[in-house]
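Below: one structure, written as structure tokens.
Shown here: the complex without one of its protein chains, the others still in place.
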């Protein structure tokens, strides 16, 4: 497929794509293999995957996070999620997609597809309309900043949040997406990131940590209890994230094929194991298995399997899920307390840590001997080699992301300030920022 | 496709279909192009679209509306939505589908497919089973009366509501669907209505206005505050409407093709822009950006892009979304107050107005020079000509709908009365009509 | 298809499959019909169906049941549903799938696919990847024990519930699935069970009854009112069950074809009619139409159409829905009171009874004269003959299930005890078992 | 000083409050309560179960006031909260020995 | 006249109400409150945070009654609400100077 220069490709998905290609050979032989043609089955699946990933953010993340804050801030979290969905939608078609997926720069794309110029209903990306590929990618660009909201909940100004995450989506997300998926240097380097372990989760989690540190703690943290308003919302959000993640991971096969099927199966398994692992650890160490724990564990497993989805087998999924559940439990429950940063809803603890666990283990369990589809040829098919490549990807993402986030936040702070007043924080953001409240 | 007389066709979707046809030529060349064959990819997408549009009504509309009423009426709104879903399901297979999609009358279909006589698993509509087409269309027939519930909320008798909307679905919805989509005169006239701007949204909104006027205002309106019970429900409903709308609009391509991809992309963009527009206007003019505002704006954008979805480009989507957001904001927030009708949850202000904005702008932004796929040949490809055709479609729908709704409501009023007693209204419809309440 | 021994087949779906086969003949003629090839449209639909059926359990069942219990037990029901989803996910890939779908034993499969050994991205089941088939079947294995939670709500220990349902899924569900779907004796016998009337619903409902009897009644039942905490959750859950059921029933066609379309249409119709029937009966006999009634009725209709979905026509769907709505209304509202068992949320009253009604009526309305696709050749195409076969299927399931459930529960009771203490029950399971509560 | 406790129908709250404001009452504390009394409850239905809910939603007002205002306050509440149907509610008058305004430390009449 | 305020465990409400009805009490006002006292609270868990919730759900009854009923009412409430465990609650008796029935304007004993 490397000979076809037009459609954006996922080098991270090299093996998956090769696989699919071989699988489809008979049918391709019937059609003309030289010119790409639209496949209705692939297109159907990608249309659905796009809907599923949108559902992850609204209502998924909105409910997942909304249920975890205090009653007075429920609507503010939902509003932030909803507004970011809308804002990134516009930014993406205006310039984001072009920056991420056009051109062959090592670090960033170009402006050739501003306002999606040149993309019509008949333009294809592989076997699906490019419009579908673009919208599918848009839903990834939406959920990534939406995840960051978890770190800054209950204390950031709405206006500052919009500026921060809007700028972040163009200055941090788009370049990283380009580097890993859009033809940039990490892609060339052989990094395996099937569905966005680095681009989405590590990226969101690190930005969340930086933002949490720069904002400071919520007033009263550690002194007053801050009980989640409604864990039924959180469970519903976690469940919709889980269901939507099928679109996220199996959709990243960009077609309805065996790789998609494999990706869906390992996604399910990792989520289930990680939820049981978190729940079990909680039960053993803190006395009770909680619904919040299970939900968090499931998300941790989903995060960790994301980079690995198309590459590993069932054994790998079980191992990755188990480790992600245990490690993220420890990060969110113990490490956070010890270090004392206020990552309110654990975007860092679950997404960055889970993403790192997953990204590194992808380099292990993709190995054929461990039931995977194989390691990158750049790694000479050695696990250590692949681990090194994966580490570079992770490391670079962390550094670039941390610096970018810091600079953007400094700028926004200087221009309009990041944090609401103490009084507004006390009274709650629902009333003070949005003039609304839950009446039930 | 005009040579194949059996399957119902969307003349409004003339261009889209032609387009798809050309796109599929190579594959069609392989198969036998003369006899329609089932395409599994198209079928897969239409099965999913049907599920998505059902999800728009239950739980979508039920939550969207349910969250906006007062606590004592939450369940009554959900019950109305749920019951209408069930009632129209039955009416549609018994007679509605036949009236809307069978025969070649100018105004209404015939009775040839009562109880779906003659339609089996092997009957096709284009490249999909007719059973799928029928069920897909059913979900449209369901959501349209469900939207009307927004105008009559918090004061109509449950029995009267069932009679009103049941009759309305046969006497108003089915004929209009026939005229625009099922082979009637508006279809022949060249009206462009991709996914139901006239048939669904203007139709529902106007009926809502008439019903709101005939019912009168809710007791205490303007005197007592009537705060929405739970805007998290409303946000969830809006989000599910948004996600489901992919099935509504992209599903109206009746296949998994480039038109569907284009329709999905413009749907996403219009929703995003409209939400930002409403939120921005609110922020500027009333001081705060609300979650209810964003949610309402998103729905307004989705409504307005509905007739345009398969016809316009990204530029058109941005323009339509922006205008729909601003105009519907003005209608729902200012005009309603000034005119004083009690369109409780703004079915008129959002669906009729948004639908009219969209239907007219479809005639503008479909033009090739504005990035669209082209205007109807009946309009001699001129924007003014198409605008005139669109206006006729809109105008006729409004007049027919208003008269039909008025007559049905007079009848129901005469037979059983429309409105609950003052006491029941005070105590709340949940307890008085349904013997249930929210306990949380 | 009987010549191809490798892929698991649904003998219950014999006719449906034959049908599809004939329908696809032209396209199959183009490909090589002797070796199975992946069909992207079928695969797309099955990927989606898998997501839809998962959504039925989380958040579907969790919300449906969660809204019906008292406020103090809401989270415990959601937690049970979520935990069972995770537990069965793991059990299924480790051993459950192999027990249900591998080997040719009359009663149970074998251990040949422990940890899914031998199944890779390129292994097919019919026209879809076996991984997709396996995950699709997993979602059935998940929802079945999750339904049982309705019978044991508000009083069972969380640990006992995990042991009970985990063991049940291996010792009861897997064998029955094997017997009816995986090549066992009921399959050979000609039982028609399209999507799981016996395997899922009767199975879950009978286990629920046994468990309810063994646990005893909730403290205060019949003395204190036990109002459902939030029927908006229950409505949302019912709606998601309904939408997801399209994946359950139409997905059981294992492809995007005319049978799937037919299955979807009759599913919709049966749900609508049954909801109206339950609501009407309630209105007539108890004075008010309730939202809980409509939701329950819809689920009853969905249950009853499940075994019949690919076999019956619209007339059959109307009849099955009507009867299921009325009979389950009577069971859940009158019979339960009279007999006095505490099937808290009516898993028995709705799922077992609805499943039995559906399983028997499938043997009637599958007849060609009644608009169905035809009866089994083992029944010599006679309704009485088919009824006899169906009854054997139902009867055997009931007996095996009841004994298996009883034994497992006795064992768990002996080992760790089944029921929480009286005090914990009074205070509520949310706090006492999970250390959490709803704060809204 | 007296503490008036008034139980009224929920939808009468705004009227009563306006009446009291007109009288010069500057502070009120309000809570949602359930009342059991002569007014008959409603029936709720849940599948097999049907039961009468005897406890109906009411609003409780607590108002501290000077003795001399009590008579007029009772009149105002009575006239604004009355519908003439069962369940209109009650007014209770309790002796109040001391009042303190937390913000300023002012006491008694000054603190009301 | 007296105003009795009783704090009881929530699941005892129905029993207490029936006891009082048997005694001839015709009206009660009920509210949901949280109690802090000798009864120990429960622990809640939220990811990193674990804390004891000291305020436990209780039901507060307010009942206006004639002086002569007070003794028997206290007895009835005590016996029906007692479980013998910490947290059973308290009964407070306050002097009540005046009662008005809003619907009719009746006063004092007639208004109860």
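Going in written order, the chains are labelled A, B, C, D and E, and every chain counts its residues from 1.
Definition applied: a residue touches a chain if its C-beta (ideal position, glycine included) is under 8 Å from a C-beta of that chain, and two chains touch if they have at least 3 such contacts.
All of these numbers come straight from a predicted model, not from anything done at the bench.
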Task: Visible contact partners (per top-of-document touch definition) of the missing chain - done: A, B, D, E
TODO: For the chain that's not shown, point to the residue among E:47, E:60 or E:103 touching it.
DONE: E:60
- [ ] Out of B:232, B:292 or B:412, point to the residue that touches the absent chain in the complete complex.
- [x] B:292
Task: For chain B, residues in touch with the removed chain - done: 225-228, 282, 286-288, 290, 292-293, 296, 332-334, 336-337, 346
Task: Where the unshown chain meets chain A, residue by residue - done: 220, 223-224, 426-427, 431-432, 434-437
- [ ] For chain D, enumerate the residues touching the unshown chain of the complex.
- [x] 3, 17, 26-31, 62, 64, 94-103, 105, 111
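Assume only the chains that are shown with their structure count from here on.
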Task: Joint neighbours of chain D and chain B, given as chain labels - done: C
Task: Minimum number of chain-to-chain touching steps separating chain D from chain E - done: 1
- [ ] Going by C-alpha centroids, which chain is farthest from chain B? Tell me that one.
- [x] E
Task: Chain pair with more C-beta contacts, C-E versus C-D - done: C-D
Open item on the list: Nearest whole angstrom, what separates the Cα centre of chain A from the Cα centre of chain C?
Closed with: 33
- [ ] Could you tell me which residues belong to chain B and also touch two or more other chains?
- [x] 30, 39-42, 44-45, 48, 256, 434-438, 440
Task: chain E, residues touching no fewer than two other chains - done: 43-46, 50
- [ ] If two chains touch, include that pair; go through all of them.
- [x] A-B, A-C, A-E, B-C, B-D, C-D, C-E, D-E
